[in-house]
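Every protein chain except one is present and positioned as in the full complex.
Coming up: chain A.
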Amino acid sequence: MPPPDLLSSQGLRLDGRRPNELRRIRCKLGVFTQPDGSAYLEQGNTKVLAAVYGPHQAAKSKSSVEGVVVNCQYSMATFSTGERKNRPRGDRKSQEMSLHLRQALTAAIKTELYPRSQIDIYIEVLQADGGAYCASVNAATLALVDAGVPLRAYACACSASMAWRGAQPEPLLDVGHVEEAAGGVVLTVASLPSTGSIALLELSHRLHSDYFEMVLSRAMQGCKDIEIVLDKAVREHLAEGWTKQDVVTI
């Protein structure tokens, strides 16, 4: 059981949020000109850059006639964590993250449309303050939308944890670094909220199955909330980049 002091007596968390409150999300599409699509996303103090190249011709060894090959690279800047990292990418943790990212994003991309092609997605974590995986999925989704890659729906990821308020179990949404480090269980969900399907589910510790449903539904609710934020950002970006000449063709 996690230490009981994750929630104050007033029911507020260590950073002052309510249990079902997300951290502030700020995002921007099209931050680079060189890649086909790019995005920057801040979730609290977690800051992530994503760049998408493609779809382009796949390397001969990877090429598949069934669909597009999605290639992810997750890397954390050496200055992103409290203690300076030696290897920004290529270590076990980054490799695992890359695989998980690929799983979540492949579920969202309409892969069957583009045989013999490849999409490269590069994620750079600038500051890691908990939930780096969730922020990476959300940023990658925005970058894919910016690149004009066909998606089934937005892929959103959110984490949730468990805390106790008195004797009442209370799931916490969007876990920050402090709460992660306190040693509680963290459930990470990547899903397509508009269809309700789950693309990836990960649990860091053991959790009693009585509470699982509750934590999962809170994380799914978080994904839905994030989708709304992302959709708003995409619409703002469209309104800004839209050229009037387009009307002529309609």
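Criterion: contacts are C-beta pairs under 8 Å (C-beta built on N, C-alpha and C of every residue); 3 or more make two chains touch, one makes a residue touch a chain; residues count from 1.
One rule holds for everything that comes next: contacts and distances are computed from a predicted model.
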Next item on the list: Would you kindly match the missing chain to its UniProt protein name, picking from "Exosome complex component RRP4", "E2 ubiquitin-conjugating enzyme", "tRNA (adenine(58)-N(1))-methyltransferase non-catalytic subunit TRM6" or "Exoribonuclease"?
Entry: "Exosome complex component RRP4"
Next item on the list: Tell me which residue among A:S8, A:Q57 or A:S217 touches the hidden chain in the full complex.
Entry: A:Q57
Margin query: Of the residues A:L7, A:V145 or A:A199, I need the one that contacts the missing chain.
Written below: A:V145
Check: Can you list where chain A touches the absent chain?
Finding: 36-37, 54-57, 110, 114-117, 145-154, 192, 194-195, 231, 234-235, 237-247, 249-250
